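Have a look at this one before I ask anything.
Excluded from the complex is one protein chain; the other protein chains are retained at their positions.
Chain naming follows the written order as A and B, and within any one chain the residues start at number 1.
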Amino acid sequence: MPLESGTAGAMEAGYYPRLVCALVVALGCLTVLSGVLQKGELPETWHWWPLVMVSASAVAFAALLDMAGFAITLFVVALLASLAGRLLNIWRAAVLAGVLVMLNIALFIYALGLPLRLWPRI
Amino acid sequence: MMNRRSILALTASTLAAPRMARAAGFPEGPVTLIVAWPAGGGSDVSMRLVAEALSRRLGVPVLVENRPGAAGTIGHRAIATARPDGQTIGMFSQDAITAQYGNANAPALTEFVPLGFFGEEPGSLQVHPGTGITTLAEYIARAKAAPGKLRNGGNPAPGASFLYMAYYERKLDIRVTKVAYAGYAPTVTAVLSGEVDSGSVPVPDVIEHHNAGRLRLLAVSGAERHFMAPNVPTFRELGHDVVIGGWRSLAAPAGVPADRLAVLRENLLAVFKDTEFQTKARHAGFAVTPGDHARTAAAWVEADTSIYPIMDELGLIKARRKQGT
Partner (left out) sequence: MHDLISNLAMGFGVALSLQNIGLCFIGCVLGTAIGVLPGIGPLPTVAMLLPFTFALDPTGALIMLAGVFYGAQYGGSTTAILARLPGETSSVVTCLDGYAMALKGQAGTALAIAAIGSVFAGIATTLLIAAAGPPLADVALLFQSADYVAVMLLGLVSAVVMAHGSVLKALLMILLGLLLGTVGTDVASGDYRLTMGLDMLADGLGFVPISMGLFGLAEIMVNLETMAGRTAIAKKVGSLWPSRAVLRQAFPAMLRGTAIGAAFGILPGGGPTIAAFSAYSVEKKVARDPSRFGQGAVEGVAAPEAANNAATQSCFIPMLCLGIPPNALMALMVGAMMVHGIQPGPSIITKQPELFWGMIASMAVGNIILVILNLPLIGIWVKLLQVPYAYLFPAIIVFCAVGTYTVDSSTGDVVLMAIFGVLGYVFRKLDCEPAPLMLGLVLGPLLEENFRRAMVLSDGNAMVFLQRPISLGFLIVAALLLAAVLLPSIRRGRQEAFRE
């Protein structure tokens, strides 16, 4: 169902988003034009591994938390995150993950008393 | 770790109250009280007072959890979908009733069971002094002389103060331009600055400004005068049959076992009836009118039947359209 635009004196929900959209399109065209007219450098190359692993670790947090509880979730998140750098081997990463889990439990559950479930619901 | 003496004391206290309902192993650990509105507003303040008193009666912490968003829908849904074990309860106001018709994602009335009735908060009408309007009659005359010329600030539709004004318009046969503000605080500011001519927010939010002469309360749409503004007449006293306002009650998700419901209901009622609690609430601007779950259920049904036609007339019914309308 499309949003109504309404009139300037009685705007409906669609008026302002369309206004902003029109401006985005107009400026976007200008940008493309200036990009074609001016010579510039090509964007730097992309590195996929950190991009994928860092976002995967955040998504893992969201996917696991309700099911696995705070402790296990954080362990997985920290493990995935430390692998993103390819700077640590798996054992060091696991130790780091363990330490981070404990620190976060101490901070968020004990010190701040957030209502988070620590272990999976049985 | 509980020592023997405190166990004894606990047993003694439970024996001393033999008529109180009991449920084995309930409440077990903290009870969560969900408030679908941001911290610091009237709903939050009132429920924090309730939580404090209730936790003293239940002997476990009662934690207020603010789950604001989407005009209350997010919080109301959190109550409705909580585990029905009695450990999670929530505040239920008429906004939960309007939401089910305005938003397909909001939970239906049948997903809740009533616990107890906290109190009512009537709507009121106030004007900027610069308008020169001093009485309700003058307001009505001005609105009739030029329909839509007077501007009234309030919630966006179908929020409480929007509905109050819509109801006033209907009953007084007037028409004003309703301007939306995101909450009572900005609405009051707009009335004070004269950006709008009038506002329809409840008495506690404007009483200090009324006393300071920065805005003028014209009338209160309660059955009786408001205790904080004893000099402001009701619509009824002025010859108009206009009674509309909000109320606050508590609810649990449907499906909570009966023995647990009984514990919650009895303790809540006892809290509401406590004179110390009432004094505290009064200081914060709330008139507590204790009611049991039957009174609560009646208020829900009453609001459901009276608000629906107003919303329907304004084209605000977007979900759960009733048969035959």
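Please note the rule applied: contacts are C-beta pairs under 8 Å (C-beta built on N, C-alpha and C of every residue); 3 or more make two chains touch, one makes a residue touch a chain.
Quick caveat, the model's predicted, so the values are computed rather than measured.
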{"item": "Neighbouring shown chains of the undisplayed chain, as defined at the top", "value": "A, B"}
{"item": "Residue among B:Ala23, B:Ala70 or B:Ala254 that touches the chain left out of view", "value": "B:Ala70"}
{"item": "Among B:Leu58, B:Ala80, B:Val127 or B:Ile207, the residue in touch with the chain that has been omitted", "value": "B:Ile207"}
{"item": "Chain A, residues in touch with the chain not shown (by the definition above)", "value": "3, 7-17, 20-21, 23-24, 27-28, 30-31, 34, 37-39, 43-44, 46-47, 49-51, 54-59, 61-63, 65-66, 74, 77-78, 81-82, 84-88, 93, 96-97, 100, 103-104, 108, 112, 114-115"}
{"item": "Residues in chain B touching the chain absent from view", "value": "38-42, 44-45, 48-49, 51-52, 64, 66-71, 73-74, 77, 102-103, 105, 151, 156-158, 177, 179-183, 185-186, 188-190, 192-193, 195-196, 204, 207-209, 211-212, 214, 280, 283-285, 316"}
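Keep this in mind: only the chains that are shown with their structure count from here on.
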{"item": "Averaged-CA centre spacing for the pair chain B and chain A, given as whole angstrom", "value": "37"}
